[in-house]
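Every protein chain except one is present and positioned as in the full complex.
Let's turn to chain A:
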Amino acid sequence: MELLCIRQWISGLLPTWLSAWCIKPVGGALVRQEPEYILLALMGSPLKKIMLCSSEKEIFSVEEQVMVQHSVIINNMIEDGSYNHEESKIPLDCVDSKTLKKVIDYCTHHTHHHNDNQEDLEAWDAQFLNVDSNGLYDLLMAANYLEIRNLLDLIYGTIKNMIKGKKIDEIRRIFNIKDHGFTPEEEEQNRKEYPHFY
């Protein structure tokens, strides 16, 4: 009973000409379309979502617009029509759930906070990259695979800063390069020739 009242009310909101045309083909016959769906369509489609599937088979739902803006790979998939909204999910076998969640987090934040202060965005980015080296490595591989330019540049910048201005011994410590693979003679030769690098 209540549903009928609501439907009548919604019908009242629609212009008459549209109410009259609320029909859709179903199984060869023309059926009256429920007005609430028409109203939703008039208001603008609800934010289209897509589904991303991690290597651990976990599914993440995210706004299509967010991923299309950031990831060249996903943008291409949707543009060339190989992605069907209702049914399929995009399988990302190279990205595990933890990393995928972080990537989605990054893209969503940057889309929604696009107009923020530069300092605020940079502070958020710094906090975002406060992960251990494994996490950073995973993020880098994921960003490279999905071709997310700004995340890639951000991570490149972070790693570059870990190298720039540092001595070789320090860099080895930061990156945990325990075994440099040189013979003891080679290592000694290097140290003698370029003492200022160490």
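The rule is simple: a residue touches a chain if its C-beta (ideal position, glycine included) is under 8 Å from a C-beta of that chain, and two chains touch if they have at least 3 such contacts; residues count from 1.
Keep in mind that, in the parts below, contacts and distances are computed from a predicted model.
**Student:** Which choice in "FBD-associated F-box protein At4g10400 isoform X1", "Transcription elongation factor SPT4 homolog", "Ferredoxin-thioredoxin reductase catalytic chain, chloroplastic" or "cAMP-regulated phosphoprotein 19b" gives the name that UniProt lists for the one chain left out?
**Tutor:** When "FBD-associated F-box protein At4g10400 isoform X1", "Transcription elongation factor SPT4 homolog", "Ferredoxin-thioredoxin reductase catalytic chain, chloroplastic" or "cAMP-regulated phosphoprotein 19b" are compared with UniProt, the left-out chain turns out to be "FBD-associated F-box protein At4g10400 isoform X1".
**Student:** I'm checking contacts with the chain that's been left out. Which of A:Ile78, A:Leu92 or A:Leu140 qualifies?
**Tutor:** Once the missing chain is taken into account, the touching residue is A:Leu140.
**Student:** Across the whole complex, list the residues on chain A that are touched by the chain not included here.
**Tutor:** Where chain A meets the chain not shown: residues 115, 132-134, 136-137, 140-141, 144, 152, 156-157, 159-160, 163-165, 168, 171-172, 175-182, 190, 194-197.
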